[in-house]
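Excluded from the complex is one protein chain; the other protein chains are retained at their positions.
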Amino acid sequence: MNMGKIVTIIIALAVAIGGAIWWQMNQVDPEDAKLAGAEACFIYVGPVGDFGWSYQHDQGRLAVEKELGVKTAYLESVPEGADAERAIERMARSGCKIIFTTSFGYMDATNKIAAKFPDVKFEHATGYKRDHANVSTYSSKFYEGRYIQGVIAARISKTGVAGYIASFPIPEVVRGINAFILGAQSEDPDFKLKVVWVNTWFDPGKESDAAKTLIDQGVDVITQHTDSTAAMQVAAERGVHAFGQASDMIEFGKETQLTAIIDDWAPYYVERTKAVMDGSWGQIDVWHGMDHGNVVMAPYTNMPDDVAALAKATEAKITSGEFTPFTGPVIKQDGSEWLKWNEVSDIGTLLGMNFYVEGVDDKLPN
Amino acid sequence: MGLTEAILLTIFTAATPLLIASLGELVSERSGVLNLGVEGMMIMGAISGFAFAQITGSPYLGAVSAILVGSLFSMLFAFLTITLVANQVATGLALTILGLGVSGLWGESYIGVAGIKMEPIVIPVLSQLPVVGKLLFSQDLIFYSSIALLVGVTWFLFRSRTGLVLRAVGDSHHSAHALGISVIKTRYLAVAFGGGCAGLAGAHLSLVYTPQWVENMSAGRGWIALALVVFASWRPLRILAGAYLFGAITIAQLHIQAIDLRDIEFLPSALFSLAELIKAMPSQALSALPYLATIIVLVIISGNRRLTLMNTPASLGKGFVPDR
Partner (left out) sequence: MRLELEKRAESSASFALISPFLALGLTLFAGSIMFSLLGHNPIRAMYIYFIEPLSETWSLHELAIKAAPLILIATGLSLCFRSSNWNIGAEGQFTMGAVAGSIIPVLMPEQNGLWVLPMMLLCGIVGGALWGSIPALLKNRFGANEILTSLMLVYVAGLFLDWIVRGPWRNPGGYNFPETRGFSAGQILPEILDSGRAHYGALFALLGVIIAWFVLARTIKGFEIQVVGEAPRAARFAGFDTKKTTLYVFLVCGGFAGLAGICEVSGAIQQLRPVISPGYGFTAIIVAFLGRLNPLGIFAAGIILALSYLGGEAAQISLGVSNKIGNVFQGLLLFFVLACDTLIHYRLKLVPTRDGAGIAQEATHGAD
């Protein structure tokens, strides 16, 4: 037999089986097929494998499954924009009872879909719009951890300069930079901070380039507001210290990591999902920090005992509410006074923060 | 290590994966095959390099497997575009989509695992030389390979008979076929070479540049590599220049952000005001510099049109089916 015929037959067979599948597909009961039974749903802006922002949210999702036995579903790498709206609507339609939308860019999409599905509860991370009674917003005070990092950096650094790898100039990042320098100045009033903007949340290569740049320019402690572990590895290689971001990165710098700010969304996700299950869910706007276990510091490592003790004491003071990082006196970068002695910043200024405090060696793009 | 030396070292690291992937794509394109799937092959190289380094404990075996996986993966593209003469542009893009998917699945268990770094091999005596010793002779094996590849590809394309054959296939596949050259085999091999290079470039990312695995870690470098081949108007030495220029501007803009101008002594006042001006630019403008510079340099060097035309493979992107 001609080989060409065999190929033709194989292709024809595959197609025939495909056709049979098509026929079978049309026998599927639509309701039956859709039934996934997920009750808590999550939508992420990045891949769950980024080991940063989206990864930590997904850890929270897994905690919901484990602790409550609730079935969950997620969509990853959903671009902000028209796709987000569709993705959220699909979740609402597929029977999700509570939907966590975990990026600022999902804010308007969340509110639009919430209007259409009043029985579904929506939780939007880091936003401020709650146009409907079924939308809550939540965020974490990561800057509390930044302050502690600053305190440690000032004690550890020999050059008196730390480096900050920054992603985008949004209030969240500017808050982090300010909290860091305030923490450092509490120990060393002349401490300096160099900032490099990489204009990306995630590009390991560029993050590593930025870390090398900072080290080459005399920085010996590095902190980052980007997602990957690249900077930690560079710091390890060059023998300087660094702080982990979002996840505990000790694996990537056993003798390098001083501590890390861990985003722990699990307590909040478990609490809110439970509230939906027992019918006690109500609209809230929370900005939790160390007090609720949403911001967790990784173990204080690679530093002298007295510095670790100082860090722990600061952490305890922040956790108990005795102290908040943005407490006066604070002077803005332009020399004007922001906070008077013992004055504590109002939430509005923090939410929209668009200025540096004194001591940051950078100009804020405006 | 002085500042200049350190900066140059950073640039070299940033440029190496671009150089390797571009050289591979150059050979493929010189044979007339435009493979837009570099990003996909690169990310496959990154994950396979990482995975095999983890399994075997040796980054070198990781790199070798990255080359093999890159080549193997490119065969999918080759089968569609060369044997089945499917459209090269669309198939290349589809290959990238597939590569991102497969690498993501493969790498699920490697997230958060510290990678094994390929350590530098210090060459005795030569590494003692000032400046170049550190830059050129205290590097990792993939860096040395990139230089060897540059020399090898240049020699192969312009000094060897088979290189001539390959270029003939890329310039006019019908004439080459008439001369008894197997166009299809030549192109398969060229694509496999391109895939291997992209794989090795990926291994550089996950074993040298940033020894870790994260999804999409190539972050668009495959696209830059593709652009560099065009930038170089299909000539190897210009690829070297392009890759290092791109790397240099990327790193320079980071340094400009971090530097405190008051720290620099003896800076001429004209340079000082220029630096001040650049520092005052928004960071987005600084990030755009490498792309703008590439365009400007291309415009400047495109003056000699005949030379450019001479080096552009005339059959680029066109499918070939032998008449019989």
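Should a chain be cited, it is by its letter among A and B, assigned in written order, with residues numbered from 1 in that chain.
The rule we apply is simple: a contact is a pair of C-beta atoms (placed from the backbone, for glycine too) under 8 Å apart; a residue touches a chain by one contact, two chains touch by 3 or more.
Note that this is a predicted model, so its numbers are computed, not measured.
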Omitted chain - touching chains that are shown: A, B
Selected from B:Y60, B:Y144 or B:W223 as touching the chain missing from the view: B:W223
Given B:T4, B:S109, B:Q128 or B:S160, the one touching the chain that is not displayed: B:S160
Contact residue for the chain not shown (choose from A:E85, A:D188, A:E237 or A:D361): A:E85
Positions on subunit B contacted by the hidden chain, ascending: 27, 76, 80, 83-87, 89-91, 93-95, 97-98, 100-102, 104-105, 108, 156, 160-163, 165-166, 180-182, 185-186, 189-190, 192-193, 223, 226-227, 230-231, 233, 282, 284-285, 287-288, 291-292, 294-295, 298-299, 302-303, 305, 308, 321-324
In subunit A, positions touching the absent partner: 2-4, 6-8, 11, 14-19, 21-22, 24-26, 28, 30, 33-36, 38, 41, 47-48, 73-77, 79-83, 85-87, 89-91, 93-94, 104-105, 108, 128, 168-171, 199, 351-354, 365-366
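The rule we apply is simple: only the chains that are shown with their structure count from here on.
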Approximate Å spacing (C-alpha centroids) for the pair subunit A, subunit B: 32
Residues of subunit B that touch subunit A when the two form their complex: 3, 6-7, 10, 14, 104, 107-108, 111-114, 117, 205, 209-212, 214-217, 219-221, 250-251, 254-255, 257-260, 279-280, 282-284, 286-287
Residues of subunit A defined as touching subunit B within the complex: 47, 49-51, 55, 163, 169, 194-200, 202-210, 212-217, 219, 228-230, 233, 237, 247, 251-252, 361-363, 365
